[in-house]
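Excluded from the complex is one protein chain; the other protein chains are retained at their positions.
Per-chain residue numbering starts at 1, and chain names A, B, C, D and E are given in the order in which the chains are listed.
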Amino acid sequence: MDTSLILQNVLTPPVLFFFLGTISVFLKSDLEIPAPLPKLFSLYLLLAIGFKGGLELQKSGMGGPVLPTVCASILMSLLIPLICFVVLRLKLNVFNSAAIAAAYGSISAVTFITAESFLESQSIPFDGFMVAALAIMESPAIIVGLLLVKLGAPKERPIERKMRWKEILHESMLNGSVYLLLGSLLIGLLTGAFNPSGVAKMQPFTGKIFYGVECFFLLDMGIVAAQRLPSLKKAGSFLIGFAVLMPIFNALIGVFVARALGLQPGNALLFTVLCASASYLAVPTAMRMTVPEAKSSYYISTTLGVTFPFNVVVGIPVYMGLVNNLIPTPG
Amino acid sequence: MDTSLILQNVLTPPVLFFFLGTISVFLKSDLEIPAPLPKLFSLYLLLAIGFKGGLELQKSGMGGPVLPTVCASILMSLLIPLICFVVLRLKLNVFNSAAIAAAYGSISAVTFITAESFLESQSIPFDGFMVAALAIMESPAIIVGLLLVKLGAPKERPIERKMRWKEILHESMLNGSVYLLLGSLLIGLLTGAFNPSGVAKMQPFTGKIFYGVECFFLLDMGIVAAQRLPSLKKAGSFLIGFAVLMPIFNALIGVFVARALGLQPGNALLFTVLCASASYLAVPTAMRMTVPEAKSSYYISTTLGVTFPFNVVVGIPVYMGLVNNLIPTPG
Amino acid sequence: MDTSLILQNVLTPPVLFFFLGTISVFLKSDLEIPAPLPKLFSLYLLLAIGFKGGLELQKSGMGGPVLPTVCASILMSLLIPLICFVVLRLKLNVFNSAAIAAAYGSISAVTFITAESFLESQSIPFDGFMVAALAIMESPAIIVGLLLVKLGAPKERPIERKMRWKEILHESMLNGSVYLLLGSLLIGLLTGAFNPSGVAKMQPFTGKIFYGVECFFLLDMGIVAAQRLPSLKKAGSFLIGFAVLMPIFNALIGVFVARALGLQPGNALLFTVLCASASYLAVPTAMRMTVPEAKSSYYISTTLGVTFPFNVVVGIPVYMGLVNNLIPTPG
Amino acid sequence: MKRLDLIFSERELDQMLKSLEKAKVPGYTVTKHVTGRGPERVVSEDMEFTGLGANAHVIVFCDQALLEQIKIYIQPLLNYYGGVAYVSDAEQL
Amino acid sequence: MKRLDLIFSERELDQMLKSLEKAKVPGYTVTKHVTGRGPERVVSEDMEFTGLGANAHVIVFCDQALLEQIKIYIQPLLNYYGGVAYVSDAEQL
Partner (left out) sequence: MKRLDLIFSERELDQMLKSLEKAKVPGYTVTKHVTGRGPERVVSEDMEFTGLGANAHVIVFCDQALLEQIKIYIQPLLNYYGGVAYVSDAEQL
């Protein structure tokens, strides 16, 4: 493991602000970013990465590695929850297992952004089309999760709780954050194609101040993540272990798939991070609606309280090390 | 009608984000921009257009077309509510007619901004002093509306509801959004005159990120406008028709006045848009205080649910077509 | 007194927006910046000045005037509350006197920022390390204030209200705004040292849009300050006089200390402003927790309702005049 | 003792509080940004957007005797602008 | 008259209001962003962050007779998703 990479990652403003947030909770400072300010930041970040991704996608087109990568992304977001489910069933009931599995099959946009910032600070190039993979990986895992409930616990549910497919598709595809990301992607695409002057005028907002807002948001993420720790203790050591080891395992699969796809190192890292990250925005809302039997504290504490901090601080540089070691650099 | 202009308008980021918001409501996505974030955007936009308008006004001075345009603006904001009132009285009582008439006599700052963005994307020049017309057209219609109530329904009101003139002037001139716009205009003027270094330092905030915030706000406007539709159905087809045809009629008057004033095409469009747009910020608050008999769902649904979307999507390019056809280009 | 300096100060955007806010209250406009938007601005400003200060500190190092200035700052924040306490005891009880004294010993970050903007508009250079003095002066006065209560009213407090030192240190050092400022300072230092590319990427957020956000925030400060006036009347003329004269007196001490330290005019002004300003963010929260006997309306109305406006509008240019007259310019 | 619950548009909050002060209430508690539906009006969150404001919910704990007094002061406001007022029993803990 | 206090997750607010409308309540008042703890769940402010939303507190003033009707419509929702419902006496001012 490349400890110098970890150190370099830790010394970037986003990660430092994340620590600042975490430490404030441990020291019982009353630093607080009151609602709905975190929502402002997360809406902004989704809008901005979507828009920028759309622009890049418009530039790059759908040729080259784009289509294979997107297909592989979908496959991964179907496969990972199945693996997670099998592991989780060792200790948890069907409902909790399915909900957590869905969260790990889906992705975390903020982890993705932090990985992009890491790549930039390392001057490693990456492609904008990876945002399409990000957008496309949000939903499928939700459907897998619900299928798992349907198949795994057919008798335990009273009749009125029968799945309504329309509702499920709705929750998975039209969740606010999925919708905003996809919509902004599309707008970016259209603007790039038809309104170049609009692109330049958006740039100060979606481009220039992005990094600062990211830092501000990570400050809040640090606070929120640290606040989840008490309910983690209740969840027990099995889940804590799961929340650290599963991302590493998923990342490993991710690296090999990235290698098979022939992705450049930067894109390979982003793909790996998508596999390793877990959703705490889109999935919890979908699960609350469709699997209310699952304990929300389980899937929120693992994803937000353990996996997110782990990925942002240690995971990203470690995965970079994996990419560097396992993928032969071209030329 | 120039459909290519409409298409070009539709493919700009502000209008695309507006659609994104509207569609989210139709698809029942749970995308939401929670209060008070929309307030943040609207305060920002008012502050920024005021400040920039003040700077421009300071540069241009009060000579040339400035004074005649401002005078014509005041006249229009007195005339339009009278015409609207006559039309509305065909179906509605005095209170509702007066309140809606006041809204259509006043203006919508966001429609104005979108028109400016449209002009910029078409590379058509326009002058900053039009912001003065914007600011000055907010209030007079409110007073006309209240006069109409006073004259039209003298006996229907119990004694304690008698108009207090002080209150009315207060509501019309010191409404938060009117006040902020006028105040920022004045600050822009003073800064431009006495503190040039302050101008440069404000520019990244009031200038650079403006377009992005506008898009963000239009996303919310799309949501809010679409949410008004159910209460529109209750309002009935007369009001829906009014909310589409009246702006066109007002725009027509506006174009001819602009022609008489000898305005350049860009300024002519902005003037026309001011005539065609209707207020959903300043006027509703004033009407709620002074004409509580009027149904707020009427004047909010028509202005916000129909006229605003119509103007932003179809109206602006159509009015541009009118300007191009009806005003002979100089030279 | 240099009235032209006062005029130049008054005609900068931050001060003009402050006036706009104040006047809106007097005219009873319903302009409102709803919670938690002011919190957003204040968090942003603290984060940004901390980060920028850290960068500058990293560049300048701890040599030259840095260490003496920091030491003098600590001394001033211990000395000033003692003087204030003696004056306040003439009319007020121990609890109120101690709480107000603590507020005047501590500092106001927004006053500091406004002074920086004033210096920039006058093209007078100043050093980033002064932010370290700002950060370091927030807390000591809180401890002095609590000591004064402990010593001054040992018998008036029931046993259960005995001071818990841990709690006091906690309140003084880990107050949200103190923590954010210090933390951002540290992050700025680390980023400057280890991640130069991060510095450039933060710049649009922490640097470029700063001035505009400052103006927006001062608009709100104007509203809040003016709203405090009614409760000021209850506080009486002694406190109003104190809130104007004490800052001037503290500024005078400050100028002489700055002269003794051999500070350049810009830094001298900032040091003086730190001495003259009073805290309305960190201190009130600490006092509410530890001296609930003190009337919060006293220490909020004086600092926010009188001293802050006085410093921002009149104080800063007057102190600049003092600096110019009392400190011999080098060379 | 009694508990009085008042719900009405935020835009009249200042006037209502002034009336309560005139009636010499011992105290009150205000929750803003409250939405709802009455017999005539729907107050939704986008009202805040247009500046109309949502509803305010005011609670007053006071003696039975004061209720009559309060009623005199606030009834005209409720009649003119709309809003509801309900009373329940309460006692200090 | 009666006062009904309903507290449940914001995510079910729309469904709950629809049920109340079906029961023909004369009106209701909604406070959002409310947090709390029940026998099983803690609803904290960071729930809003994840999009789950906090709790909503709905108050309905209505006649005793309507309560049975309301109960029929909302009990399934409370059972499925959780939440509490309490009734007290109230009278119009």
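Note that contacts are C-beta pairs under 8 Å (C-beta built on N, C-alpha and C of every residue); 3 or more make two chains touch, one makes a residue touch a chain.
Keep in mind the model is a prediction, meaning the values are calculated, not measured.
Annotation: of C:Q58, C:S139 or C:S177, C:S177 touches the absent chain (contact as defined above). The residue from C:A99, C:L281 or C:L322 that touches the chain not shown here is C:L281.
In the full complex, chain D makes contact with the omitted chain through residues 1, 3, 26-32, 59, 61, 88-93. Interface residues of chain E with the unshown chain, by the touch rule above, are 4-5, 7, 31, 33-39, 55, 57, 67, 70-71, 75, 84-89. For chain C, the residues in touch with the chain missing from this view are 35-36, 38-39, 42, 160-161, 175-177, 220, 224, 227-228, 231, 280-282, 284-285, 288-289, 292, 296-297, 300, 304.
Going forward, only the chains that are shown with their structure count from here on.
Comparing mean CA positions across the assembly, the chain most remote from chain E is C. Of all residue numbers used at the contact between chain B and chain C, under half are used by both chains, marking a mostly different-residue interface. Centres computed as Cα averages put chain A at a distance of 33 Å from chain E.
Between chain B and chain C the centroid-to-centroid distance comes to 41 Å (mean Cα coordinates, whole Å). Taking each chain's centre as the mean of its C-alpha atoms, chain A lies 46 Å from chain D. Chain contacts: chain A has residues 35-36, 39-40, 175-176, 204, 208-209, 285 touching two or more partner chains.
Chain contacts: chain E has residues 33, 51 touching two or more partner chains.
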